[in-house]
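Presented below is the structure to which this report refers.
The complex appears here minus one protein chain, its other protein chains still in place.
Here is subunit A:
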Amino acid sequence: SRSFPLICSLPTTFCVSRSSVLGSNSPILRFLPKFWGSISILDQHPPNFTLHPNFGVLPPHLNVPTPKFWGSPLIFGVFPLFLPYREETEIIEGEVVEIQIDRPATGTGTKVGKLTLKTTEMETIYDLGAKMIEALSKEKVQAGDVITIDKATGKISKLGRSFTRARDYDAMGAQTKFVQCPDGELQKRREVVHTVSLHEIDVINSRTQGFLALFSGDTGEIKPEVREQINAKVAEWREEGKAEVIPGVLFIDEVHMLDIESFSFLNRALESDMAPVLIMATNRGITRYLSTPGQNHSLTHLGTPKSVVVTLFGEKETQKVLRIGCEEEDVEMTEDAYAVLTRIGLETSLRYAIQLITAASLVARKRKGAEVGVEDIKRVYSLFLDESRSTQYMREYQEAFLFNELQGESMETP
């Protein structure tokens, strides 16, 4: 079976959304004690990386225009020293009376919408922007829900359904929670604890437009003077007890995309006493640096003494991941089929096995089966080739393809 010389490894494409892997029942996060604080996720899929919003970290979608921008400056930017601070923000809390979204007749263009919210005392109509409409439909907000909206960030949270709507349906999901319609004013000021990274404070202070720069992606250069000032200020806050610094967890996905400078930086930064817990994921054991092609890198110079190697995905783990995958896709599968799929996952690749889930469920549905059986897995296994079979196929028939005369250097794959 495959073993990875890195701290850990995950399939990079996991069913529909990767959040299921990084979600609460993820095999990775099981290893992390709760008190480690915020988790930020640095996704190396070019040209964007994202700090994962699921973990309450502000999501600055920084566009990375050119490959030369990858690497140390970027990591330096997101190296998370989280600094919770208290601030009053304006929130809107109320029961949804009506939600109305107009799509333009042409089918393209921005949607406009109206949202009517009420409390026991009042009601107000709000105009919705495109992002808010998207968020509302993602949360499946409908009339009768009690929601809160953070006015500054647009974050929506559903508190439950209003008691007055309890008799709308006879059947209710187990998770349906009934709450009282809020009273008083719709807009309230509430003290919330934010966590920000030092980078975010730098950005807020380095530009006149401040906070918005985080979202527009154009952060520009942060001057060393600003950084020094912020460092001094943060040190002051820590002494006064106004803020505390939580190192947090930095998760770097596709770590092999980083260049040699980034690794040197990480190596240095990990020695700082405020360094976060670093988790790296890759699907490559030994590969070449992007920026310096001559040299192999295997993360070994990050130093095995500094890191703990977690070998994931033995047979048990593979099956568990597959089960989570089936759950995500709402696929029922027999135990035999699980066993076969696990075998496939171990012998080919986990990603291939995960991708077979959907295909197999479609096959099962076509034969009007209630759950996916071994024969469905066999069928899709014969339909879709995995990497090694595909390579073999190419070798066998290479004369038949175009450019067969080119004797280029073949890519090494792990």
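Keep in mind that, in the parts below, a residue touches a chain if its C-beta (ideal position, glycine included) is under 8 Å from a C-beta of that chain, and two chains touch if they have at least 3 such contacts; residues count from 1.
Just so we're on the same page, contacts and distances are computed from a predicted model.
Hidden from the displayed complex is a chain whose UniProt protein name, among "E2 ubiquitin-conjugating enzyme", "AAA+ ATPase domain-containing protein", "Protein DPCD" or "MHF histone-fold complex component", is "Protein DPCD". Only one of the listed residues, A:130, A:235 or A:362, touches the absent chain: A:130. In the complete complex, the residue from A:190, A:233, A:366 or A:389 that touches the missing chain is A:233.
Residue-level contact of subunit A with the missing chain is found at 85-87, 92, 114-115, 118-132, 149, 151, 154, 184-185, 196, 201, 204-205, 210-212, 215-216, 230, 233.
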